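Quick one: this structure, given as structure tokens, is what I'll be asking you about.
All protein chains of the complex are present and in place, except for one that has been dropped.
To keep things simple, chains are lettered A, B and C as they appear, and every chain counts its residues starting from 1.
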């Protein structure tokens, strides 16, 4: 499915999860294992160099590995065979100690963790990029008033700054979560055939400690071959991140509608054209992000469902993780990359926002009048009165201000001047700015 | 993720959904469109040959297409551009009529339908293979008695024939469903930019009819660019098929447990070995099928969720289909291929089945005694009495027969001979054989 | 969660799946079983009346059943106990034959099938209602032109008739599918403890035939306790139906946006008001349908995933069906009920549709000009030229017609009159009407 890779996976994560990346992850485990076991005097120190030298992904025949994996049931079995053969050519003695005391899952799981660590680095850089873009847009549009919409209807004025600040706020939380989960996620898996490291006799824990140090991974209290909550947690994180991105893409796409025209994705050479309609500019970035947001939840569900694994190594559940998690990371990463770019280059049309605010002839300010009257009449009675006035204005095609001025029940409490001021959307943005300030401060404090 | 393709996608479907297959699907649409429009005198007949000649996937630079697709938002836009350029070189006049009156989605959706038609052919062949394997095993093990298990506990005897007949029965239903959905699924998508074929003026329907004929596809009553129930239906079919396969794989894997040892997947050179444990034979085929069964439901959910598309062409929902449906078809197809092979070569251990039937010292026949006593005592009272006898037999480590013979409440109604006969598992398989006969007859009648 | 029932489950399906409905489903099975077994001379004919008389849901203490079910692991075990006790009071002899030869799953699965049959009747009535409403709206708005939108951008004109005809077309397909699946779904489950009906000796099949007749259900070739494709199929159907409903609700909600204002859900007393904003009218029906469309795919995934059940009765998978399938049916049914009502009362604003067609000053007609020029210049060159003109018109704030008239490359081929005609959206609806006619004919032919 490479044809769609640049579209959906425009991200450094793709390289991390390439076939070569996957092999290298496992080979890094095997090399570190040799070093750790030599350090713990479990294997001869002389064996290390030959093993390390052979632990380079480009030395392997990927086609052969792929075919052997179909029979073996996983990639590590043929990889270890081929690796042993490689080492044997250089140093037959060293070849004896390849993969010493480890099991396939040790290599596969730890290799995956090493890939995830790289992927997280990529994602963090893109997250920072998106946050920077958001901060800039928020600062620039801190006071740009536009229609706030609820249930997809005009509700009240808000500011573009606050709209974007909501996303920034969520991203700061995602960042916080990511910091918290890292020590849990970046954990060594090393248990040997059944999780007891029995083949290393009493040296199991010593080797495990060395190995964790070598790879700069957490040494978990127990091997986690059968306990997949680490996988589930990072999957949930990618899933929720993609949801946050999808929410922003949904909003951008709604604001880009020809009928709304308040925003535009940045135009690019050959970006977003139609094959038949010369006038169109399609929100391609939004489509990519929304597509990822449509797909990510199911991938998370797959990984949560796959947690129910049997005994010391699952049958099917473990296998289901192998493609689902990298797929999820790449789709999330691709969405993030694309959205960071789109936000940075967002075209904003404040004059159209103003036009849309005025389009309903004052109706959008109904709540302001209600609140002002509510002090006198009570909230619910004021609500009923203003609702009646709104219907009247709509039916007559008049501005709400005119209709209100004509009603003595209103003017008894509020003068024409009061009403005029109350109906000005620009000044009815409440504490939007204070909210913005809070998020910006947190963003500037580094999340 | 090619490294895992032979493992998870050991199926002809993989070729169908390769990048080349995807391009060829769209190009077949473009070639047929030229023919259809010439037939309807919408474009000059002279243009056809040049267009057709250029509609071969191997003529295109896949890397360039992939990169352009990232900007364009879909594959058809760059493909049409490159195709037009190709045609222009051979025949500038013909180049004017490439993709005439069509839109990207027409090419993409119809191309997908053409791929699905090929995939269904592959799947049907494998389905036939699995059914044949099942029929053979059923015939061979029509009277092979083994423990029937409910709630993962020994329940009553059943036959291996009936166990497998249940799967065969389900597969025959899946085949029936597939026949029903074909005319709906194998339908032309052709609507032009917004589904009205406006660019073809009053010739739209005539071209559509020609085009459907050319491609031997159903001409739908309306274009279905925004109505994705066809996609959802075939997704549901693949999902349910995978569920049926998964159920059989689960059963095989349970019967293959070292502690049960009633069945074995066929052994093959380098198949199912462990990297550390020389004595092991891993159920690799089951792992593949169970992994597919873990992943398929979420892919179906993605495609169902993606049905909620906006207006005349969706944003994100449509894009979410592009990889999810081929992925689903390939995983289902891979599972089917692997399971067909496993069933054909299944190793059956009837003597161990018999041992397991006897392992509970008659407890498995408790129901037979209950029913015999129930005629006298009523079902519920008989149930209570036999339950008591079972507990007693277990506690004392005695055979249920002995315990029953010792109880006058039992022997009042049933002689030792009666009891001995009642406790023989081999003859307590009810109408299993009649059930088997029904399914075999249907299978032989061609589903 | 009753508080939200009228909102989300405004449907006859809710009654079908009430606690009472669930009990009655199982009791109908038990009563029919007694009749069938008496007919097959397996139990005495005298036992039937007493059993039948006790098989009324209102005779049972639901609280007690619910509590006992928690220990027993399913509802049928306590129900059979309570039923036997009931019968015993009236006729101790008859009590012996309650549930004779059946197992819990026979009662639970067949009871569910009976409930599903009722639910399908309810759903079919609502489907008919929605189709009638669509036919009426299509006929009324067969020539009502509005903006066709792709990627959420103005694309080309289309008609409201065609938009709705797409949904009608999909619903006719759903109806077709429903007819096809009925004989598979409405199937007896009757296999006894392990699927062999061993407890009925050689009478198993005869009883099963009688029972299927009694309940007017299909007699399947084999019991399906472990083969859940029937459940998966109907789940997929409900899921895809909900997707189709969600697509229409999405479109209505987009067209109801204050900024678009082309449609309105019917207003009702206290329907769609806001707690704070007196001017708002919220699309409540759309929210209900979209919510169902958000939830249904996951429920389908649950049921597909649950197909992987162990041996002759699953552990957990079967249990997962019990609430998920009724929930799915009720949410789908609720969405259908609400949407049928909304479509019937849809408020359409053709004058606003016209305004929106004109809002882009001719840009929406760009394709028409492209096609006209394409005959001369080739499709791709014409596309480039018109694209340039569109950009120019937008930048200058001029109508596309003016810009085109000013360009000799255009007027060389097309006169001002030609252009004027080409730029009229009302006549650029292609074969929309022919498409509509096809669907209406099929609808009138009864699907």
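One rule holds in what follows: a contact is a pair of C-beta atoms (placed from the backbone, for glycine too) under 8 Å apart; a residue touches a chain by one contact, two chains touch by 3 or more.
Note that the coordinates shown come from a computational prediction; the quantities given were computed from them, not determined experimentally.
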Displayed chains contacted by the hidden chain, counting the whole assembly: A, B, C
Which of C:146, C:185 or C:301 contacts the chain that the document leaves out: C:301
Given C:323, C:347 or C:406, the one touching the chain that is not displayed: C:323
Which residue of A:302, A:337 or A:356 touches the chain not shown here: A:302
Full-complex contact with the absent chain, from A:223, A:283, A:334 or A:362: A:223
Touching the absent chain when the full complex is considered, from A:84, A:131 or A:214: A:84
For subunit C, residues in touch with the removed chain: 1-8, 10, 17, 19, 22-23, 62, 65-77, 80, 99, 102-104, 192-193, 199, 246, 249, 253, 268-277, 282-284, 286-291, 293-295, 297-299, 301-302, 305-306, 315-317, 319-320, 322-324, 326-327
Residues from subunit A at the interface with the omitted partner, ascending: 73, 81, 84, 92, 95-101, 148-152, 155-159, 162-163, 165-167, 169-170, 173-174, 176-177, 180-181, 184, 192-202, 204-205, 220-224, 226-230, 232-233, 236-237, 239-240, 242-244, 246-247, 249-251, 254, 290, 293-294, 296-298, 300-302, 304-305, 307-313, 315, 367-368, 370-371, 374-375, 377-381, 428-432, 434-436, 438-439, 442
Positions on subunit B where the hidden chain makes contact: 147, 149-156, 253-254, 256-260, 273-274, 276-283, 287, 298, 301, 305, 356, 359-360, 363-364, 366-367, 370, 383-384, 386-387, 389-390, 394, 400
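The rule is simple: only the chains that are shown with their structure count from here on.
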Approximate Å spacing (C-alpha centroids) for the pair subunit A, subunit C: 32
Interchain centroid distance [CA atoms averaged], subunit B/subunit C, Å: 23
For subunit C, residues that touch 2 or more chains besides their own: 149-152, 155-156, 254, 298, 301, 305, 367, 370
